[in-house]
Every structure is written in C-alpha cells, then in structure tokens.
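Removed: one protein chain of the complex. Kept in place: all other protein chains.
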Amino acid sequence: ADNIKTEGGTLLTQSEIDNWKLTIYPDGINLPEGSGNAIQGEKIYNMKCLACHGAAGQNGTGPRLVGKQGFIDEKKDVLEAMSVGAWPYATSIYDYIRRAMPHYAPKSLSNNDVYALTAYILYLNGITNKTMNLDKESLSKVEMPNKKIVINAWLKEQKDNGK
Amino acid sequence: ADNIKTEGGTLLTQSEIDNWKLTIYPDGINLPEGSGNAIQGEKIYNMKCLACHGAAGQNGTGPRLVGKQGFIDEKKDVLEAMSVGAWPYATSIYDYIRRAMPHYAPKSLSNNDVYALTAYILYLNGITNKTMNLDKESLSKVEMPNKKIVINAWLKEQKDNGK
Amino acid sequence: ASFVTVMAASPILSATEAKAKPSYPNHMKIPGAPSSNYGLPSQYETAVKRTNESFYKSGIFTGAHTPLDRLNGTITPSGLHFSIHHNGIPDINPAAHEFLIHGFVNKPMKWSIETLLNYPIVSRIQFLECSGNSAANAVSSDPVDASCTSIHGQVSCSEWAGIPLKYLLDEVGVNPKGKWAMCEGADAGNHVRNVPLEKLYDDAIIALYQNGERIRPDQGYPMRLFVPGYEGNMNVKWLHRMEITDQPSQSKDEQSLYAEFTSDKKLNQFTFFMEVKSIITKPSGTQQLPDKGLYEIAGLAWSGRGRIEKVEVSADSGKTWVAAHLEGPVMSKSFTRFTIPWRWNGQGTILMSRATDEFGNVQPSRDEWKSRYEDFTFNHYNAINAWLVNPDGGVKNVYV
Partner (left out) sequence: ASFVTVMAASPILSATEAKAKPSYPNHMKIPGAPSSNYGLPSQYETAVKRTNESFYKSGIFTGAHTPLDRLNGTITPSGLHFSIHHNGIPDINPAAHEFLIHGFVNKPMKWSIETLLNYPIVSRIQFLECSGNSAANAVSSDPVDASCTSIHGQVSCSEWAGIPLKYLLDEVGVNPKGKWAMCEGADAGNHVRNVPLEKLYDDAIIALYQNGERIRPDQGYPMRLFVPGYEGNMNVKWLHRMEITDQPSQSKDEQSLYAEFTSDKKLNQFTFFMEVKSIITKPSGTQQLPDKGLYEIAGLAWSGRGRIEKVEVSADSGKTWVAAHLEGPVMSKSFTRFTIPWRWNGQGTILMSRATDEFGNVQPSRDEWKSRYEDFTFNHYNAINAWLVNPDGGVKNVYV
C-alpha cells in the first residue's frame, strides 16, 4: 500500500506558524528580541529558581546547575552525573528555561528574563563574565567547553556504514 | 521441551474425590440415592421455580421448560429456540437442576427434590406420566425424543478424516 | 456519530488572541499529573465500553460485548474482552482454589495455584469467540440495523499464557480408557463442558495470564481452560476439576444451547471449531462517513482451524473482489488484521470481506450457510457479512 496519497491536512497560515517559534536552534534561529545579563539574572534566579536549584545553582532538591561531568558524591545519582555546565550548546539553555522553567509555571518568564537567567547560569559555570549582555546575536556565539568533544553518534554510524 | 516431566501435584484422597460426584453421566453414573415423581415435583416447582419459569414451564421471564425445537414467536429469541424438551439426555436435566437451580441458590435442593423436579419437567413435556417414580435406576432409561437424531459431530469429523 | 469521532465537545480556542504574543493551551503552562499505580484510558474515551447484557432479565446470566468498531489492532484490551457468564463472576480467593484431575488416571492429583504458577508456561496470541456470535445475522429475517459491536462483539483476541495440559495429564498418567475430559468450573452453576483428550494433548492450556497479567475474574481468575479455536463456551472459566472419562457427561450447554439443528433434522452436538470468518470493523454499521474521499477499509479475520491465508474485499456490492493487505504476523487461531485503501465517490455501495484459511476453507454466503441449518439455528455463524454505505455516508448492516 505504498501508493497511498493522503489528503486530509489543512494548510497552515503564516500566523499559526509564527505562534510556534518556541524552539531555538544552535545557530540562533528563533531567538527572540531582548537581552539580559547575569546581574539581572541573579536577582530573578534568587526569586524564582533558588528554592529548587539552591543558592548559586548547587545543593537544591532540583538538579545542580553548576559543574561539568561526573558524580558529585557517593550516591551516584545518575540524574546528577552531568549538569548544564556540561551541555555542548548554550542556546539549549535558553530554549529549555523558556519552555519548561520554573517547573511549576513553564512559559511564565519574559524573553528578557530568560536571557538574564541564561547569562547567570553561564556565569556560574565560569563560561561568561557577570556583565556580559546576552541577546540573539551573542548567545549562539557562546562556546561551551563540551562543544569540542561532542559527537553525533547517529551521523557517525551512518557514515561508518557508507551512507 | 517435550521431555519435561512435572512433579508438583499432590495425590487426591478417596474422600476428596467422593466430594465431587456432582456430574451425572448419561448411563446414570453418579446419580444419587433417592427418588421423586411429578406430583411431588409440581409442588416444589410452584414454590421454587414458577416465579421465573412460569406456570407449567411456560411464559416466565426465564427459559421455557416445555416444547421442542423452533422459535415460539416472531421475536426469534435465539436462547428460546430449544427447550429442555429438545434435550437428548434426561440425566442432563437432573445434573443441571442439581448444580445450577434455582438460579439464585444453586445446590440448595435435596436429591429427592431434584428427582421430583426432573420428573415434573419430563411429565410437562409428555415424556413420562405423572406418577412415574424417578430414581438412579429409572432416570437413565428415560428416552428423550431427540436422542434418535443426535450426532456427535466431532467424532463424525474424526471418522470422516480417517482417525 | 461520524465514522471515527472524537468523543468530547470541541472547546474552540480563541482565534482572536493577540498575534504577537504566542498563545499556549493551559496544559502547556501547568504541569500535569503523575502516573497512577494502575493506568486507565483517557476521560475522553469513557464511551469506549463493553455493552453489557442481562439475559432473561436475570442479572445473573450476563454478558458484555467487545466494542470492535472503536478498537484498532489484534489485541483486545483485557478490560474490554467480551464475556458471557451463566452464573455470574465468582469471587475466588486463589489461596483456596485447587485444581483436580481424577477419573481414568493412574494417580488422581490436585495442584495449588502457587504450584501451577511455577510450572512451565507457554504463551500465544489467540482469539476467543462465542459460538453464538453474529447470531442476529443468522436468524433475523430482516437485517438488524445495529453496530458491528452489537452484532459481532462476542469475539476478542489476547495473549494467553499458561500450562500445556499435556504436562498435567502426563503427571497423573491417563489410563488408555480415557477419551474425554469433563471440565468443570468453580462458578455457582459449576459450568461443565466435555473436551476430547486429543485436544488437551494438542494445544490446550490452563490459562493463568492474559495479555501479560494474571487473568481477570470475568475471564476465569484464578485459572481457565483455553482450547484454541474452539467455541468460547468450552474454554471453561474458574476451572477447578477435570474428570477423565470414556464418554462426554452431556452437560446442559451440550444439550441444545451450543448444539445445532441441521436442515436434514439432525441435532449436531460437539461442534467445536469456530470456522473461518472476517468482519469489516471500519467502516461498519451505524458509523457515518464524513464525506467522500480516501478511506481505509480495515477489519479482522480468524479461523479456529489455523492461519488466515487471504482476505478478499469487495467495495462494489460483490462485483469485484481484491485481496486485502494482511498485517503480520499472521498467527494460527488468532486475529489477523486486514486493510485496504478505498476511495469513496459518494455513491451508495456495499462493502464485504471474505476470508480463506490455510486449509482452503472459505466463508460461505449467507444463503449457503442458512441452507445447512434449520431456520432457528444460530451458532457458528460465519457467513460473509455486508455493510451498505448510503449516499449520505451512513453505514448499515445488510444481507446480499
């Protein structure tokens, strides 16, 4: 039945598509207007994030937001093996905070707030400095330490198999 | 894995086996002591069965107990297509009443009562007369009209297939 | 209701919400619920239920139909398996349940459920059909205007897992005189069916699991007999006893309810096999096609004798027949799903399916089936079923 051609879809309008610029890509596509830095971010963080993620991103009930890879204690909690500091792409931090955080009220933050919080987390990880302004131009240029070691294993396997 | 020989069963004692002489066979095996006739049966029937099966086995909410085969009205209720009168084996009437009737209180009847009720139902169907005493000797000798036309279709197919 | 209809009323999302600011439904803004210990279908699917019946207004002899026309796939969810119980569903504590084999055996024996759960267990996906399924089409002079569920819903398919009977029979040691097994349930009516030993040695099992978990009360918890391909009534639920004998005991259900009166005036007892059959479930009776256009005709086929070999479908009232796609794996005595794309041009037509099994058995026409039996006979109805599609898209049960 490979010759089946379905026909039930409805064309999307441009404004419907525009509603869904939610996903940020590593080259910065879909990053919104606005900006923020770590100084601003720290204030918002302490108000809206610290309760779960702990002061300066550590020792909360939620995941640690600082540090790179490896277990942090004898418990070997697999969820805690890697933190945001080990992420290869800085744009993913913006994307994830905006869509999913704070955990109890996702999509409640302004675009500026998300820039500021991303800046603060990058600062906590020693990747950017405290006064650096993040916006749609600068964020995708932030180099994460693990960017250098990242491998797209699926593409690699495709190539190894001669595809 | 056809060479598996299981070994977890426990031997049954004779008294455990004796507890289960519930099933009557057409040659009368397992029919208990006791007896009853239609005159006795009619009284018990009117007390314990009539409410569901109707006066003289007809027009109740439960199945009709009289008549042979075919639909009795335009409704074509498939459950009502055949009645006890169409059963090929009289022993099955005893067996079934004892294990399952009255519907709300199965196994509440005495062995004598079941003989009497069986006799009454056979009498209603014109198979035996009203004073005939049924017991473990006589019941298996009652010939049902449909006995003559009955076929064991499974055995027949086995034979047709040369088994 | 349309062909396949979403259950709930449509809460229209405000189309006039500000364009600049993205708009998200509430479930994207408020965290959802955690998993429950034992999950259930969506609240929007509560209409997908078994339709329950009470026979003779008894409240004791009851049944429930699988909503075939709301399902898709070969596995029937256990909660929607059809059921018919003549004396209600007993509440059996497995710790008090024993299974006995006695009669023509060397060592009469019993087993606890705990012992049986540690025995070797086989599993297969197989259908179970009531002998009286589709009876309305067998006996109504005028075709009933009813759904696929209502007419054909006494058939289901599950993964049944349990102990091959042959292990237990070998353990007790059957005496050469043994030919039949009187199989008795532990329900209030102690339902009995007599099964030839050949079948028990062949592929019958003591089913302990259904679709992965322990079988449910309405399917015989803590254990049932499962005789693949045989009429539903023989798969004795709440099985507690087998007496090995040289003859069938002639149980109540073997006298008339599950016997067939033939056109040459014979009464056929012990008609066990559910013969080759198929049903188009989509589209089917009482459904409504929303508009002309592309559809998929889908349905189920099965044979109590073995595997389905082919299913042919006609979308032009029987003039032409085309082989449908059989969705694998095609398993013996199991549901086989068949599908075929269909472009409906908006005109009235009749849809039919005709299955053939691996032994060449083909579904008969209704007339052919009727010619074999007296008019009041209704069991083992496996004739070709037909759905009329009206120009307005309504689908109706018809005879051809």
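Labels for the chains are A, B and C, by order of writing; each one numbers its residues from 1.
Keep in mind that, in the parts below, a residue touches a chain if its C-beta (ideal position, glycine included) is under 8 Å from a C-beta of that chain, and two chains touch if they have at least 3 such contacts.
As the structure is a prediction and not an experimental result, all values here were calculated from the model.
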Report task. From the touch rule at the top of the page, work out which displayed chains the omitted chain touches. Result -> A, B, C
Query - Per the touch definition above, residue among C:Tyr56, C:Phe99, C:Tyr119 or C:Trp180 touching the missing chain - result: C:Tyr119
Query raised in the report: So that we can see where the missing chain sits, which residues of chain A does it touch?
Result: 1, 4-12, 16-17, 20, 22-27, 52, 61-63, 69-71, 76, 78-79, 81-84, 86-89, 91-92, 95-96, 99-100, 103-104, 106, 146, 149-155
Query raised in the report: Can you name the residues of chain B that touch the chain not displayed here?
Result: 1, 4-8, 15, 18-22, 103-108
Requested in this report: List the residues of chain C that touch the chain left out of this view.
Outcome: 2-11, 13, 25, 27-45, 48-50, 52, 54, 59-60, 62-64, 70-81, 83, 85, 87-96, 112-114, 117-125, 158-159, 161, 186-188, 190, 208-209, 211-214, 216-218, 221-222, 290, 295-296, 298, 327, 329, 331, 337, 339, 341
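The rule we apply is simple: only the chains that are shown with their structure count from here on.
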Report task. Please indicate which chain is farthest from chain C, where distance is taken between mean Cα coordinates of the chains. Result -> A
Report summary line: Here the gap between chain B and chain C, centre to centre from mean Cα coordinates and rounded to Å, is 28
**Report entry** For chain A, residues that touch 2 or more chains besides their own
**Finding:** none
